[in-house]
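Take this structure first; my questions come after.
Complex shown without one protein chain; remaining protein chains in place.
Should a chain be cited, it is by its letter among A, B, C, D and E, assigned in written order, with residues numbered from 1 in that chain.
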Amino acid sequence: MTPSYRKIFNDGLWHKNTGLVALLGLCPLLAVSTTIINSLALGLATILTLSLSNLTVSMVRTLLRPEIRIPAYVLIIASIVTAVELSMQAWFHDLYLSLGIFIPLIVTNCAIIGRAESFASRHPPLPALVDGFATGAGFCLALFALGATRELMGHGSLLRDAQFLLGEGAATLQLTIIPHYDGFRLAILPAGAFIFLGFLIALRSWLAR
Amino acid sequence: MPESTLPHSPPMWKSATALAVVAAAGAGILAGIHELTRDDIEAQQQRAVLTQLEQVLGPITHDNVLHQDLIRVSDTVLFPGDQLVEIFRARQDGQPVAAVIRLLAKDGYNGDISLLLGVHYDGEISGVRVLAHKETPGLGDDIEFARSDWILGFDGLSLTARPRQQWAVKRDGGGFDQFTGATMTPRAVVKAVRLALEYFESNKDLIFAPSVPSEAPNAAPEGH
Amino acid sequence: MVEQARLAGEQIHHFHGGLRLRHNKKVSCETPLKRPSLPALLKIPLVQHADVNVQAHVHCLVHPGDVVLKGQAIGRFDDIGGGLVHASTSGVVTDISLQPISHPSGQSGLCVSLEPDGRDAWCAYEPVSDWAHTEPLELLERLLRSGIVGLGGAVFPTGHKLQRARQNQVHTLILNGAECEPYISCDEMLMREHPDRLLLGAHILKHMLGAQRVLIAIEDQMGVIHRVLNQLIKKPGNEDIDVVKVTTIYPEGGERQLIQVLTGLEVPAKGYPIDVGLICFNVGTAGAVAQSITSGRPMVERIVSVTGPGIVRPRNFIALLGTPISHLVAHCDGYTDDAARLIVGGPMMGYALSADDNPIIKAANCILVLTEQNIHNAQPEMPCIRCGACARVCPAILLPQLLHQQVVDELWAPAADNGLNDCIECGCCDFVCPSHIPLTDWFRYGKGALDRAVAEDERAEAAKLRFEARNTRLSDRKDARNERITAQKISVRQDARARIDALTNQAKDQEESGGLK
Amino acid sequence: MTRRFDLPGRPVVKSGAGLSGAPHFPPQITVAGVMRQVLYALTPGVIACTWFFGVGVLLQILFAISFALLFEALMLRLRGQPLRPFLGDYSAVVTAVLFALCVPPLAPWWVAMTGMFFAIVIAKHLYGGLGRNLFNPAMIGYVVVLISFPREMTQWLPPQQLATIQLDVLQSVLTIFTGHLPDAFSWDSITQATPLDSIRTGISEGRTVSEIRQSPIFGDFGGLGWEWIANWFALGGFWLLWRRIIGWHVPVTMIGSVVLFSLATYLVDPGAGPSPFQHVFSGALVLGAFFIATDPVSGCTSVRGKLWFGAGVGVLTLVIRSWGGYPDGVAFAVLLMNLAAPLIDRFTRPRIFGHDEV
Amino acid sequence: MREYALILISTVLANNFVLVRFLGLCPFMGVSTKFEGAVSMAIATAFVLTISSMSSYLVHSYLLVPLRLEYLSTLTFILVIAVTVQLTEMVMRKTSPLIYRVLGIFLPLITSNCAVLGVALLNQRQQHNLLQSAIYGLGAAIGFGIVLVMFTAMRQRMATRDIPVHFRGSPIALITAGLMALAFMGFTGLAKV
Partner (left out) sequence: MLTAVIAITSLCALFGLGLAWASRRFRIESDPVADQINALLPQTQCAQCGFPGCKPYATAIAGGAADINLCPPGGDALIGELAQLLGRKVKALNPDMGPHLPRRVAIIDEDSCIGCALCVQACPVDAIMGAAGLMHTVIQSECTGCDLCLPPCPVDCIDMAEPSLHRHWRWARPARADLAAVHDAVNP
């Protein structure tokens, strides 16, 4: 039985949010969320990969024997991620450089294989695509929230380096929220990433109480 | 992904074949995408290097392929710590115009500071940038262009424009500002830039030697 | 092995932890021992222990209305070795019913109510004229019927303890006079007033055990007793007896601690002193053995200290078992105005009672009454700050702070690993805890709960084995049957036909066994 | 007449409801008592600090205590805990004082605020408050402000004997409140590298220790002023030892390991690093050994564990001082050993009475 | 020698894989609140990481580079890792049932540990040779293991009941990891290269 799209979205964005509830794909979440733009870039890459992988898996779901399902998914995902990586390298080179190995590491983001296994392999392509999108969007949301908090606390700005994602003209998008702000350096350090994510999850759990 | 990743049920070869097919399909598609993006990627990579070089070179004219005209040199006195220093050379009609030196300042507070230094053939600095460093955030990181204009203080200087004893931070009686609470970092950068200039001055000819020697001479010119 | 040279009358070993507490024994030692008047009614509980199930299997041997004589057996219990309970005086059984007894649970137990007839008439008894030439086995036989239990705290039937000890080679008998808990002074009074009885008990027990030597441990502040005992053991016949002074550190009187202090040996955690060739009796027990063997009479009374700041005139009594506590208190001129808590036992290990009409039992060495001021707690319970004070004083060398956490979280396996069962419930850790955590309460609870958890695990393991055994049995039976049937069929019909039939049969069998689900 | 007695278990006594058993004497020591004694023991050192570095020290302590109590009260309220027993246990005050002693005397007020927020709210109350924290709250607070406000945290004043300019009380208060010096002063003129910092930078510039020690900021064995502060803290520490509030294990192994290892390098090459004396009487080592590494809550609890804990703090301090990125390493060393403490406790359980192996 | 020591110090302490590099966090957070499990996981990871680090290197430099197929590295590395894990599992199950009893459960989980792929990719990017790759992998695993084991021991000491409700579970675990990262900042500058 295919759940309603509304439920798919609710789950992906909030109730079963990968970053904040399921706690999968923590490494990229913490590593790249120093600024909003980095977060968004990785978030978009993840949405793309998830949607494509869910779609592909759902299309080939009847062809695969159960015992090779998972390895096959891994290969499919690895191929998609490499494709995304190549495209970023070609068209968003600065972003590619600043995200480093976390683009290829999308392969091991358990959320992707998890969705492939628990949703895409049991549902037709369209819902699978939507589920991939919703789950990815949930992850992107978590990334965005964390990135925004850390950038604001750490740099006192929002949307710095926007040109990396949106092209040269976007450099002016940067909002300096707190002028002459020296920066609360903990926010951009690894320790701060952990602590801020901890607070974010607590906040979500408080909101969802 | 709790279950194991590969099957262990009996018809092993069948599964292996199926997997190989998936992998082959993936590889095939990727090869296609790779073909498609290859040129763009190469262009982008060049652009990335060039942007960096041009930042420190400023507006100059040259007609060689800057990022490929590269030598690596070493000098035990001026480039301490056995480093191989990269020098990119800009030429116009085969004549030397300027060079970009990529080197490490070895005595930063927390480790090496990687610098990019653009210098005109006449020894005038066209620009300096810090590529990477490990200095204390908030204290020593004002050497970054992104955080302060301090690094622009080198622009237009040369060994002749500023006397040798002035190549130091103010606390040591020189002409460069230090940061409050962080003297070592600027001290290290100033020293590294000065040494690089000295090397450039004394080895100009070798650096711009038309035959492209892969290694410049190790011997340091005397007089330091 | 114990080295003779090391036992020059002073302790040379130490045990871990412990507390130096204010002694407070003098007040009750100044007045001589005395028997109180006969109370109007005795309530004799058939369970005389503090720490076993009050609903243990007990059998009453009399009926309401029966007339009993002093020393007549009136009940029997079967727990921990079993034993007899005797009438403390002569009189009429008025009632046999569940009554409040002196038990930490506050629960009721089966009691025989006895109305004394005032005659205090003994039943027939048979003294041993010459115990030194009587077979130890016969003495043991008498002891088993005498109702004597250990008076040091655990109330384990002395006859059984001796019986088990005789199976091992016991070389040293220790008499425990290190009465280390504050206020309690019944052992001290016994040693003051009847040192000869103590020595007699020592000789009898040594004879019964075949031990080579006897150590009497007393505290270093019992100066008078030390002198008297030393004079006594200089007399001929007492060459094998030594008196050792030990420093007064609570709980030096715990037998494991005492043994370590006297000999440097550690009694293995799951073992008993006899595993290292020793046995330990309370001095009161030795006195009771001496009395009972020489007179032939069972145990019907014990020495009880009635003391504490809540008592007007503290002192020691020789009390009949079953005497109401209030009767003894009345003989001490009653409570002071600020009396606030009634305790059976000492301040460190005793348990509180809610009313003073409870009877004296064999385990009751002391009736302690504390005042409001004594028990006033200046601070509520706070979280543990891991200061380690508890571990510093724990004589069992445990980490109470860790154990506490595990007991609170009900993590029984780690708690067992960390020695929950090795806790002797001495209360030292409680006493020093700046956070005022009732650690000992937690450990008492934990030990009970751990018992249950272990029993549950054992049951599961046994169930697993039986389940597997049953499965193999069923499948063996099925295999055998299949084989038999196949063999028959093959012999009668053609091969092909037989195979089909076998298959049908198999299918049928599967259906049958499918009923299992 | 039967007399009835209250059973233990009334609130005043022990465990609240239900039956409770022996012991029937309540303990004589209390948490607040322990913490108060730590505060008494800190007094000589605090006075010495104030003597050498001015009223700024007292002001920092005042600020830190106020913020600490504020956050403590706030968190107790949020967690639904009673205020009075926990505010009255003085543990937050101890945290605040120890934190304030690590902060430069003229640091602006938000340093104390941030530090106390991380110490009290995050390091302490998110873990469940008193006794539950895994990390030393004061040191968490200190490390957070150290990496977040490195500039403010390196503005150390010279001891009063060397100070050419001194701020009076009002100027100090203003500086702390505004974060800026009064107009007549500049940070570069009134601050000075600490002795440890000077040694670190000096060595990295290739000078030998004896050359570096020519500087007037050095005293007879440690830094001028700093060495006496260390002595007064040690005095307080000995008093705590005597009162049995702390055990000898941590201070002895911590200072001992620093002396041992620095002596080894010192004997090999006296010019390459500070002498053992210099190490012990510099920075926060003595304060750390008696007051910080001895924090019962975040340290090891078994005796052998305490020995390892102290030695670990000592060695790590030395490692960070010699090769790391910070002039002093006590705070990091304490936190790193806090990390390892549960593990150490696991492997250093004492042999239970009557058991064979550990 | 010095170079290898520096790689070790860097991966284990100064640039600890979990706390500074942010790799391998999912198993770090999720795997185990049980001490024995954490130790097993640490050992199993060390094993797999070292082996897969080396085999990825071999495949990369003897297959992908000669054929100019570097862009397929992600695909091949994940393949190599999966096979390494599977082989390790089989061999271990046969040769040492005792070790398998302890480690077996954790082996499949390792495939989804991004540190394993991360190490392979980083080796490639930092142009390590075979021995460097092996040491890098080992160092990463030791760093992961040490931190995991200490973290587990700490988590066991936490008193869940007293932690504010919304912080129970993963938030407090993350905050603890953050405070650990803070402590590990004391190691910055240790591996100056």
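Heads up, the rule we're going with is that a contact is a pair of C-beta atoms (placed from the backbone, for glycine too) under 8 Å apart; a residue touches a chain by one contact, two chains touch by 3 or more.
Every value quoted in this text rests on a predicted model; they were computed, and no experiment measured them.
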Touching residue (missing chain; options C:119, C:459 or C:477): C:459
Chain not shown: contacting residue from E:8, E:46 or E:75: E:75
Residue of C:31, C:295 or C:377 touching the missing chain in the full complex: C:377
Residues belonging to chain C that touch the chain removed from view: 53-55, 104-105, 107, 377-382, 438, 441-442, 444-445, 447-449, 451-452, 455-456, 459-464, 466-471, 516-517
Contact set of chain E toward the excluded chain (per top definition): 27, 30-34, 37, 41, 59, 63-64, 67-69, 72, 75-76, 79, 83, 86-87, 90-91, 93-95, 97, 100-101, 104-106, 109
Footprint left on chain B by the chain that the document does not show: 2-3, 6, 8, 12-13, 15-17, 19-20, 23-24, 26-28, 30-32, 34-35
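Simple rule for what comes next: only the chains that are shown with their structure count from here on.
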Least step count from chain A to chain B, where 1 means the two chains touch: 1
Farthest-lying chain, centroid of Cα atoms versus that of chain A: C
Mean-CA-position distance for chain C and chain A (Å): 66
Contacts with two or more other chains, residues of chain E listed in rising order: 71-72, 75, 79, 82, 111-112, 159, 162, 164, 167, 172, 175, 179, 182, 185, 188-189
In chain D, residues with contacts to at least two other chains: 122, 128-129, 132, 144, 147-151, 325, 345
Of chain E, residues touching chain A in the complex: 19-26, 29-30, 71-75, 78-79, 82, 111-114, 116-118, 121-122, 125, 164, 166-167, 170-175, 177-179, 181-182, 185
Parts of chain B lying in touch with chain E, wherever the complex brings them together: 1-6, 8, 23, 26-27, 30, 34, 110-112, 134
Complex contact set, residues of chain E against chain D: 35, 149-150, 153-154, 156-159, 161-164, 167, 172, 175-176, 179-180, 182-190
